[in-house]
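A single protein chain has been omitted; all remaining protein chains appear in their positions.
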Amino acid sequence: MLVVMQAHAKEEAIRAVCDKIEALGYRAHSIPGAERTAIGITGNRGEIEPGTLEEMPGVQEVIRVTKPYKLVSRDMKAENTVVSFPGTDATFGGPGLAIVAGPCAIESREQAFAVAERVHRAGAQFFRGGAYKPRTSPYAFQGLGEEALQIMADIRDQFGLKIVTEAIDNESLELLEEYADVVQIGARNMQNFSLLKRAGRSRKPVLLKRGMSATLEEFLMAAEYVMSEGNYNVILCERGVRTFADHTRNTLDLSLIPAVQRLSHLPIVVDPSHGTGKRNKVTPLSRAAVAVGADGLLIEVHCDPDKALSDGMQSLYPEQFEELMSQVRQIAPVVKRTVPGIGEHATTAASVRSRA
Amino acid sequence: MLVVMQAHAKEEAIRAVCDKIEALGYRAHSIPGAERTAIGITGNRGEIEPGTLEEMPGVQEVIRVTKPYKLVSRDMKAENTVVSFPGTDATFGGPGLAIVAGPCAIESREQAFAVAERVHRAGAQFFRGGAYKPRTSPYAFQGLGEEALQIMADIRDQFGLKIVTEAIDNESLELLEEYADVVQIGARNMQNFSLLKRAGRSRKPVLLKRGMSATLEEFLMAAEYVMSEGNYNVILCERGVRTFADHTRNTLDLSLIPAVQRLSHLPIVVDPSHGTGKRNKVTPLSRAAVAVGADGLLIEVHCDPDKALSDGMQSLYPEQFEELMSQVRQIAPVVKRTVPGIGEHATTAASVRSRA
Amino acid sequence: MLVVMQAHAKEEAIRAVCDKIEALGYRAHSIPGAERTAIGITGNRGEIEPGTLEEMPGVQEVIRVTKPYKLVSRDMKAENTVVSFPGTDATFGGPGLAIVAGPCAIESREQAFAVAERVHRAGAQFFRGGAYKPRTSPYAFQGLGEEALQIMADIRDQFGLKIVTEAIDNESLELLEEYADVVQIGARNMQNFSLLKRAGRSRKPVLLKRGMSATLEEFLMAAEYVMSEGNYNVILCERGVRTFADHTRNTLDLSLIPAVQRLSHLPIVVDPSHGTGKRNKVTPLSRAAVAVGADGLLIEVHCDPDKALSDGMQSLYPEQFEELMSQVRQIAPVVKRTVPGIGEHATTAASVRSRA
Partner (left out) sequence: MLVVMQAHAKEEAIRAVCDKIEALGYRAHSIPGAERTAIGITGNRGEIEPGTLEEMPGVQEVIRVTKPYKLVSRDMKAENTVVSFPGTDATFGGPGLAIVAGPCAIESREQAFAVAERVHRAGAQFFRGGAYKPRTSPYAFQGLGEEALQIMADIRDQFGLKIVTEAIDNESLELLEEYADVVQIGARNMQNFSLLKRAGRSRKPVLLKRGMSATLEEFLMAAEYVMSEGNYNVILCERGVRTFADHTRNTLDLSLIPAVQRLSHLPIVVDPSHGTGKRNKVTPLSRAAVAVGADGLLIEVHCDPDKALSDGMQSLYPEQFEELMSQVRQIAPVVKRTVPGIGEHATTAASVRSRA
């Protein structure tokens, strides 16, 4: 259920409606828009009688939402959500494409800084690296944990890159909140509802990857779990789905991008590294992802992919990443986007350093 | 890596090998067999030099295991694992089929007892019911939590039924351990590795459901996660996979049963309720599951399915469950299995009651 | 659209309705039932005005059929279709299970007769063998063509086995009609609509295999193509669908059997050889197919599978086929079916021989 407030409803009126909703045992989600504020009502106790609210001051309309997702929906919020980071012009969902790059896993300080230096120079604003790795085998490298988080925090200080890294449970999420800028929830945890709820209580933006066999509705409902706990900064990520096709590790489903954009105001980025699993396919599919209208890219880059402890097969060499950036920079204007140029945000990085 | 001990190796010799392995920084898993003991070595630090162990007293052979799964493998343990429950003859993997039945979710004491009474009478030895429900929507009924666990514990006291219920995170798993007999890990959490490891440190048997798009290898590796932490009582469960087919909710993949049985010693059961999602398909697919060689069945039963808070469409009426039991009872002998008859284990139940 | 005639409508009345329908430019399909005759109306010119027909003598009711399939539907014909063969008691859809066995391809007279002798002795009533093989590679063995058809005709004369073999185009179908008893349309041709229509004009029963990624509705519509041309003897066959799962060549979808049986009166059999692609899975899945309620089995048998020119990996040894027959013979009674015993129809074969 959705309460649409009048165009110039006062702050007190909005608050009063929220208080009423909470008093009835539901949860109120006030989402300010360009013209008016909408208040989403969630809770699993059935529907409120609309009459209870529509007579309150400042209320324009009470709408029953028939779709299973509410807060993620464009019905709730017509304008695109822009996830921004104070002190930088990097965003997810803004006019500039969000470029997130880095190694699959943080293996050592040297490895991480070497990659960070290259991707920063090529124009990435976000650095990704695994501290906690969800691996199919219990005997495979599971990540350096907090040590990796510390290395990434240092990379932020050094280069001004914002840090994106994955939480695999409540404990790692808690630690991440201290070090990282964006909390990633991986494909295997897309329906780990306890973790989604915990991420919903975090103050950090959440980058949520689509599950390997998740439908569009299930994906949006997973985002709804995060938002229903009060965290509205959710970034969706298409990373390929599992099909019979065997020429790539997963089948990258680019049609999901326009499909999400019709239904939801949330930004959506594409991960062609996991989406294809093959180095030689990452650049063509990155071009395609930008052309289809994605809000950004997640790219795995490693200075020595053959020796990578995980995902070496799909990691780009730094030179390949530079070439990729040059190509997407040419495509971006067709979809009315920009891509940061080489060294363009060096100043920002410098100012971050001096502040530190 | 696997150390095969001589046929009559002494307890001290086995212990000495285990100590040596642990001293080297690995984990030793001693698994006694009918004829000889095997000791699995796990840990993600590369391989031990075989010479280190093969000269020790009582060691017959040191084998490199090339498959990614070790402890779940028949290489490690040739005989079938039988998960048994003290004080009853109910098992998973023994000569009798394990019949697990009950409602999708515990909705109330009345509802739960009504179903329990019927499924017990029809021959089930295990009662299933959800206390914590992983639901696609955050606004759907999420289960009664500890209240439901208490109800199920009372059902065990009343009817002697062993309790199977799902843990969705560390907190619920901790509570479950106090109340339940078998901890279920659901399909959506099959690669929630933190939860798998926690389940591996539990003393309760773990019923692990196949993920919606898990390959055989990924499924066995998930079981390996549990076993690698020391819990060897793992029961696998096929519950359908996601495909293009739309005449059932999932596509039940019965060929997985013989495939698992070739590679692993672990018992495997089938859930035709989730596997088809349609009441009228549950009985035919239950017959097929027994005929293909499964070690048991998980069946959703509800006295008033139309009013069920979840999964009503796929829940059997108690009469239908009785008919199902009568049919699988006829098929079981073909695959050298038995199915408990009506009232057959009433005595066990009674003795449980008097002990309580 | 469907015209239901009165219980004792006269032959002339039925004919008059059919004539009227044809005069209006549609096609009439008169299908006699146990109690009354139904007349299906097909043609792609929109619907007939019901009033035109419902006042005619003998007409009880005119029903709009909303499902896309008409002639295959139970709405049209409530009783199961039984495809029978004059001079034998072998049927598809009758009380006895139809057992179709033989090599993937006819490689030589010796090979074919050797297999035929064994499967006949073990109780099969139908012999299958490829004369025209649809192979993924143009350079693979494509079958012996008419020579293979002649060999199979001789096998019928010798053993009384009915012959099932695949047509891959109009030319092979034309030849097949002279030699074979059942025309098989393979999975790759399930939506080769020209071939389906041609098969619909044949007087031979058609065994139609499900396409690799066909939905239930598409499968029934393919059968509708055959029936719409006037051939009502269609036998459906589940042979596995393509999914991400890699432990079998295809994923055998046994839930299709009860799903088809609810919607259609046509018999449906299962091919666990192609459905699994692995010899060691054929027998367990055959047991499951009979238990789920299938009307029969298609089994690949070869006396020397390692030297087979195609599908050797999934062909049973004759001893394994005998064991399979013994197991399904035990399961059949549970689903109220019989399986011909060893030598049981030898007399029939003998009488066929003496007639020849």
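List of remarks:
Which chain is which? They are A, B and C, in the order written, and residues in each are numbered from 1.
One rule holds for everything that comes next: contacts are C-beta pairs under 8 Å (C-beta built on N, C-alpha and C of every residue); 3 or more make two chains touch, one makes a residue touch a chain.
Keep in mind the model is a prediction, meaning the values are calculated, not measured.
Among the residues A:Gln6, A:Ser30 or A:Thr215, only A:Thr215 touches the chain that is left out of the figure. Considering A:Ser30, A:Gln150, A:Asn170 or A:Thr251, the position touching the chain not shown turns out to be A:Thr251 (whole complex). For the chain left out of this panel, the touching residue among A:Thr52, A:Ser108 or A:Asn280 is A:Asn280.
Touch with the chain that is not drawn comes from one residue among C:Thr52, C:Ser108 or C:Asn170, which is C:Asn170. Listed here are the chain B residues that touch the chain not shown: 242-244.
Although one chain is hidden here, its contacts on chain A can still be listed: residues 213, 215-216, 241, 243-248, 251-259, 262, 275-276, 280-281, 284-285, 287-293, 327, 330-331, 333-335. Where chain C meets the chain that is not shown, the touching residues are 42-44, 68, 70, 134-142, 168-171, 188-189, 191-195, 197, 212-213, 217-218, 221, 224-225, 228, 242.
Keep in mind that, in the parts below, only the chains that are shown with their structure count from here on.
Closest to the middle of the protein, by Cα centroid, lies chain B. In terms of their C-alpha centroids, the spacing between chain A and chain B amounts to 36 Å. Computed from the mean C-alpha positions, the centre of chain A lies at a distance of 52 Å from the centre of chain C.
With each centre defined as the average position of its C-alpha atoms, the distance from chain B to chain C rounds to 39 Å.
Looking at chain B, residues 213 sit in touch with two or more other chains.
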